[in-house]
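Here is the structure we will look at.
Heads up, one of the protein chains got dropped from this complex, but the rest are sitting where they should.
Up next is chain A:
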């Protein structure tokens, strides 16, 4: 069963180290790396196929060509006699443009550039190699279509839109999945504001086995990146969502579905999100777009229906039953109610899952201060389970570390960061790449243990909000460190 590119898929375009996620649609113009083309011809090919862009924006599978080695192989030994007079290339800008306009293959243009370079033969072998690579990159426009994965999407997001994922570098995400022991069968709690990338990564590692509860701020979870993974439908069967604004009431026992998150605020947020993600909308697959549209529609329905909000579930059912007999416009009305009722039912189910307090792990990666998230959310996690908290900045994690120590119920707390260095490996030219990423965020990880009663009382939420620990406490901590 070769994975083939199908219409409606979410695919990733790749040119060298540049990625872009696109929905595979017929007669849809795609712009990538200053080129435009259509994906129509790519449909039916195997993922991993490399294509050339031909005139009219068509894609044509690239044939493997034997490298036409420059005939003589003459090369210089050093650059003592190479002078930069700006006239080594005998082809002018206009000549090159003319070649391009004639539709001549990039490979041939590169060959012509080499032949018309007076200094090429005097360059060292290595310099020649570098020259060819540079020209190839510019004139030989090949793109590879690959299947999305956490590896590809996390690399893509970090390079293209780091702001949307709170600068979570891909190696840091890799640490989170491992430190969190994310695997099939887990019951995971995920709180992220990384466009759904972290959620997608967790879903990939769980392979559709187990349960995920996503906690979201505002009106609904953002899953633009999740959509890019192209997960099969059944992966969403055990994906639940729960509003962050309901966590406190759930913990204090006052939870009810009577007051859902403020609808007005909800719409505002959705709008804001869709504006911010204007570019992303294009890169996300059709499926997500449809989903988003459906969600948006659902949400606007809710606004209209604010008055019916306080109706109990049974009432809704009863009313639905009665109104079935009534005319067309009312039918639509009850349809909305049915959705509302279903939404509440789901919320109750998710609340029940959380209330079991037996989650197998907690993953936090958000734009919010981690402390007020982690302390209450850990209540939902079983003992002897790992948790991982990401933050772009180190300082909030210092605070979180301190507060967790005060709370108790956690061991093996570790504040860490990874550095990632890429290498150029070529015969006699191996060295670290010139530039490396300055930072990919920080992680605070640990393991939960049974929280003892005495300490549990002292860790009451109100007390945890206390900003300044007493000096005595500080000293005790220092001893602990």
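Here is the rule we go by: a residue touches a chain if its C-beta (ideal position, glycine included) is under 8 Å from a C-beta of that chain, and two chains touch if they have at least 3 such contacts; residues count from 1.
What we mean here is this: contacts and distances are computed from a predicted model.
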| item | value |
| --- | --- |
| Protein name, per the UniProt record, of whichever chain is missing from view ("tRNA (adenine(58)-N(1))-methyltransferase catalytic subunit TRMT61A", "CCAAT-HAP5 transcription factor", "Translin-associated protein X" or "Probable electron transfer flavoprotein subunit alpha") | "tRNA (adenine(58)-N(1))-methyltransferase catalytic subunit TRMT61A" |
| Omitted-chain contact residue, chosen from A:9, A:52, A:122 or A:204 | A:204 |
| Contact footprint on chain A, counting only the chain that is left out | 2-3, 46, 48, 149-151, 154, 170-171, 173-175, 177-179, 181, 183-186, 204-209, 358, 360, 382-386, 394-395, 398-399, 401-402, 411-412, 414-423, 425, 427, 430, 447-450, 452, 467-469, 471, 474, 477-478, 481 |
